[in-house]
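Shown here is a partial selection of chains from the complex, left in place.
The chains carry the letters A, B and C, assigned in the order they are written, with residues numbered from 1 in each.
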């Protein structure tokens, strides 16, 4: 098993997503929450971060995605939406949590 | 699973405390144990009973209090962070010569060792911050 | 002092992740009681504040997108959006809300005061302003 990385910053504001990906091991799960969910949007200058990160599984918190008006058809393919119960499950099913703030 | 939760930001300014609350609530509802929620940095400001948020907005402090009442949750404010930011209980008021307290029920003030202990005792530490 | 100043509100933060966007909006609403010339500028993640379709029903937070739509009634004459910030985020003005404006005295109407501008226009607008608020 690998770690769960939480990223709560917009990829346009801070490099947290970029660094979480860079320092994550193969098989890592990366969960985008709060303003971090902007990293899950397709068609942006930052979409390459997620699209180019093979071997990582990406998740985004649904309530945060919806609050920001990001419709599901604008999400990058393969990003899975979870609710807080799913967040808890991710914490349980991975080795530990790294918060990339 | 036994969880420790760390909250680094105060209410309203950053969403971190909202995320921490919803995560903690979801974990408890799924039957997991939350060993402790430790409030650090501006996070200690979650523990004031003096807030009066607008009526059409969430009451962040009361949400924590109610969750603690329902699940007998241990809500700990770091004493050093609390002193810097003016979060005071009876003991702190007496020690530091303050004429009022502002801590909310169900919160307690204690040392940083409580964070270390929580990290040792728990299966996972989950940090929410800015 | 009866001088009318040009106020510019500089918004560079995404909504919801922090309170700055919302509390900045509260200043604009209160400011309507004063007779000033008010413009808002959205740059960087600030452009996300105007994205249509916000739904906070699952997040227990107040949805303040509808408040932006009323700004024309609160004395806001212009809402400028940095074109480059939009493009970097894969957005166009079609993704943004529209805000109507009407001058009650002259009955002049504008369908939408939200307008994308380039850096040169931005510089000009900032230079013309008397006061810049940042949050």
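Going forward, a residue touches a chain if its C-beta (ideal position, glycine included) is under 8 Å from a C-beta of that chain, and two chains touch if they have at least 3 such contacts.
For clarity, every value in this text was computed on a predicted model and none was experimentally measured.
In this entry, the protein chain formula for the full complex is A x2, B x2, C x2.
In the analysis below, only the chains that are shown with their structure count from here on.
The greater number of contacting C-beta pairs, out of the two interfaces A-C and A-B, is seen for A-C.
Here the CA centre of chain A is 29 Å from the CA centre of chain C. The geometric centre of chain A is 26 Å away from that of chain B, both derived from CA atoms. The multi-chain contact residues of chain B, meaning those touching 2 or more other chains, are 15, 22, 130. In chain A, the positions touching at least two other chains are 8, 34-35, 63, 83. By the touch rule above, chain B contacts chain A in their complex via residues 1, 3, 8, 15-16, 19, 22-23, 25-27, 29-30, 32, 124-130.
By the touch rule above, chain C contacts chain A in their complex via residues 14-18, 44-45, 48, 51-59, 61, 63, 65, 87-90. Within the complex formed with chain B, the residues of chain C that make contact are 16-19, 59-62.
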